[in-house]
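Excluded from the complex is one protein chain; the other protein chains are retained at their positions.
Chains: A, B and C, in written order; residue numbering restarts at 1 for each.
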Amino acid sequence: MTAASRYTYLGPEGTFTEAALRTLPEAATRELVPMISVPAALDAVRSGEAAGALVPIENSVEGGVTATVDELASGRPLMIYREVLLPIAFALLVRPGTTINDIKTVTGHPVAQPQVRGWLERFLPEAHWESAASNADGARLVQEGRFDAAFAGEFAAPTYGLEPLVTDIHDAHNATTRFVLVGRPARPAAPTGADKTSMVLWLRDDHPGALLEVLQEYATCGVNLVRIESRPTGRGIGQYSFSVDCEGHVSDRRVGEALMGLKRLCSDLRFLGSYPRYDQVEPRVVAGTADADFLRASDWLTRCLDGRLNESDGRAGG
Amino acid sequence: MTAASRYTYLGPEGTFTEAALRTLPEAATRELVPMISVPAALDAVRSGEAAGALVPIENSVEGGVTATVDELASGRPLMIYREVLLPIAFALLVRPGTTINDIKTVTGHPVAQPQVRGWLERFLPEAHWESAASNADGARLVQEGRFDAAFAGEFAAPTYGLEPLVTDIHDAHNATTRFVLVGRPARPAAPTGADKTSMVLWLRDDHPGALLEVLQEYATCGVNLVRIESRPTGRGIGQYSFSVDCEGHVSDRRVGEALMGLKRLCSDLRFLGSYPRYDQVEPRVVAGTADADFLRASDWLTRCLDGRLNESDGRAGG
Amino acid sequence: MTAASRYTYLGPEGTFTEAALRTLPEAATRELVPMISVPAALDAVRSGEAAGALVPIENSVEGGVTATVDELASGRPLMIYREVLLPIAFALLVRPGTTINDIKTVTGHPVAQPQVRGWLERFLPEAHWESAASNADGARLVQEGRFDAAFAGEFAAPTYGLEPLVTDIHDAHNATTRFVLVGRPARPAAPTGADKTSMVLWLRDDHPGALLEVLQEYATCGVNLVRIESRPTGRGIGQYSFSVDCEGHVSDRRVGEALMGLKRLCSDLRFLGSYPRYDQVEPRVVAGTADADFLRASDWLTRCLDGRLNESDGRAGG
Partner (left out) sequence: MTAASRYTYLGPEGTFTEAALRTLPEAATRELVPMISVPAALDAVRSGEAAGALVPIENSVEGGVTATVDELASGRPLMIYREVLLPIAFALLVRPGTTINDIKTVTGHPVAQPQVRGWLERFLPEAHWESAASNADGARLVQEGRFDAAFAGEFAAPTYGLEPLVTDIHDAHNATTRFVLVGRPARPAAPTGADKTSMVLWLRDDHPGALLEVLQEYATCGVNLVRIESRPTGRGIGQYSFSVDCEGHVSDRRVGEALMGLKRLCSDLRFLGSYPRYDQVEPRVVAGTADADFLRASDWLTRCLDGRLNESDGRAGG
């Protein structure tokens, strides 16, 4: 297979990321390559070795997946083309024959730990937790005998010769992880009417109210935010960038207008793509912010500039 | 002379408006026609009988000249092409031979009255005031013997065979009247770098915060207001339109952007022209709101839409 | 009668102001004294010669009555205790025997003129208008034979021996004038649940956005504006104060909070009273801005300061 038909993902095999990737129809015809880390998965796209990469970006319990958020904000530009939401429930995987009373040590991805902490306190209060590089890697360590049990997706069991002792473990109801399919910058997919636009912005300086101005820019254009996450810029405590998802598609006039306003307002702005919302929720369009309103306003301004104002302009006040 | 070379003004002869009109260089080559009222002066422009009309629009003591503000907001569209500021000081005009002790009745334009009220209380506390249709008309009534004295511009004295008994009367320091030269809609004059843009706007509905949103629109675009005046719409107590002057020229991107935003936000917006500021004060341009910033943002958005983002886009956060 | 039982009003007898005053129940037991001007009516209150003064403050066609707005904003403090709304319709008063074809000259208060302009254009296009000091004064001038007809309230006819030739004249539908009963500062009347609070505010300086901050202060406290009127401060073109009416009573926590915020934010703030709304419309109270919300927040802050936070504080996020 060629690079054009290769997708990387945060591996190893048997992770939730692989499960999420396999929900995409085109995954059936792609070569799916597990990578050791989010940066590795994304770098394969940057270098042209892969056409896309599926990586987790947000978790309803743990928040932003910082490796992904930060990688998308720096380095050679990438773009998001698709999002996938996957409900997260863990299985406790053990070597065949292990009972709950045998379990002295457990492992799993650090992100999994807070999602099963409550369960552990109730059912395995004495068990010693040690983090693994991934949930699947935890399963491998159980296979090797280094730990007694691993939290992972139930689907990972066969790969490592384990069996699920307990399934559907999750402290929080509705625990969900959001994954994004990332590629090199290109023309965004056509708008579907229920789209999301992602970006990263850096405030011009740290004057009080800089973030307020940014939010005002969205509000003025009638663009609703669906996610805002502050990230340190690495330049010292108190210096942040903001990773933002908003409703709508870059080709919607109100979104384009907001983006241009932010481009002027911020010290920097990185466009990360417009793509269909997984939940297919359509945006609430405030009066005066539909495409037609923007076109009318633009046409009217042209008439003002050309001296072609007529009877029907500014009539309502008559 | 033809209509094209005719200017009307708020008459009669001898008013401050005529004095203001004569400060314009082109007045020397125009036929200057006094009209009985602001609506009459403006209607002559609307009907094509005159090329322009000079009318007072704002007074630093009394506020908006409502006849002008309301006439510009309704009826066939007109545009402002020039503004003139004239310091206002009154003379007390009397028939030759009259002394201060002879004065029992005084007259003048209703707008003049509050500007000389303090002077009257000190020097003519017993005199009876009655309003005249204009300051010049008051002078005429003194000439006819109907009143003992009239407040008017000193320049009006010879026209009516009167003499100035006291000059330079003004309760407030810096009393100034602002006049505008109004014509039919056409391409605005070229920007000078120190311009003003006028408009009237009607809030979409009376939801609390509608005016706040309007002011936010200017602020988001970095456009400063120099005047805002509420006017009843005539549809009942509590229904207002707003007459607004802002810094900048409609061809400045930040002004055009604000106008388009207001066009979308308001139930109606009437553009009243961009013209040189009389005081030649240049606008303060906030970072990110220069024309170049708008062009860069627009160019960047085009690259986002076309999939042509490159290394240098969104680099600062790298 | 004593000063305590004396009410002044903008005279002369037969004006709309007198008609409005007579709608107040207590007017029956007061001595009602017409004054020559708004300042004179108010000064009688300031000096203690009268207990109250009824003056027009706002007209749905012409906007603010500047004499009243400016007088309340300057000089010794006064307070508004009551408002009255009166629908405005004019009668054309003539000497008995006059027909419409006899009318060559008409008079009336300058404020009346724009309210009957349309009628005049249709029915008396040739008639010459000249302003009078008041509508009632215009009636007097007709009585004296100086004019052929006067626009005034129909109720003024008998006083001047005139008769109404045409009644119910008003260009605008719903033309209404709002009057206020003004007294010396004292404890405001008890809240009725449908109150209004009036004030005048001066922006600290003319930085762009100063008015925006003022409006934001009201919005943050959930206080809706019902009127905002800009007035020149008399210190030069471009320097304004704002006369504001808002929903609610000064004893409502959200109104008090807004007033304190404005007191801090503005260079000056003059409280002009809280009084029952004539239309008895109750305010829309936004979530979190009821008195109970303010008390809870204040109680909670005290617990924060005293170190008495308990289980139930900040629980929802648990």
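What we mean here is this: a contact is a pair of C-beta atoms (placed from the backbone, for glycine too) under 8 Å apart; a residue touches a chain by one contact, two chains touch by 3 or more.
Computed from a prediction, not measured in an experiment: that's the story for all the values here.
A.B. asks: Can you tell me which of A:59, A:198 or A:251 touches the chain that was removed from the display?
C.D. replies: Among A:59, A:198 or A:251, only A:59 touches the chain that is not shown.
A.B. asks: Out of A:219, A:290 or A:305, which residue would touch the omitted chain in the full complex?
C.D. replies: Going through A:219, A:290 or A:305 one by one, A:219 is the residue touching the chain not shown.
A.B. asks: Consider the whole complex, including the chain that is not shown, and state which of A:100, A:172 or A:305 touches that chain.
C.D. replies: A:172
A.B. asks: For the full complex, which residue in A:132, A:200 or A:255 touches the chain that was left out?
C.D. replies: With A:132, A:200 or A:255 as choices, the missing chain is touched by A:132.
A.B. asks: Over the whole complex, note the residues of chain C touching the chain we left out.
C.D. replies: 73-77, 79, 185-188, 200, 202, 204, 213, 216-217, 219-220, 233, 241, 250-251, 256, 259-261, 263-265, 267-271, 287-289, 293-294, 296-298, 300-301, 304-311, 313-318
A.B. asks: Extract the touching residues of chain A with respect to the undisplayed chain.
C.D. replies: These residues touch the chain not displayed: 39, 58-63, 66-67, 70, 85, 110, 114, 117, 129-133, 172-176, 178, 208-209, 211-212, 215-216, 219, 224-232, 234-240, 284.
The rule is short, and it goes like this: only the chains that are shown with their structure count from here on.
A.B. asks: Taking each chain's centre as its mean C-alpha position, how far apart are chain B and chain C in Å?
C.D. replies: Spacing between the chain centres: roughly 25 Å.
A.B. asks: Measuring from the mean C-alpha position of chain A to the mean C-alpha position of chain C, what distance in angstrom results?
C.D. replies: Those two chain centres are 56 Å apart.
A.B. asks: Quick check on chain A: which residues sit in contact with 2+ other chains?
C.D. replies: None at all.
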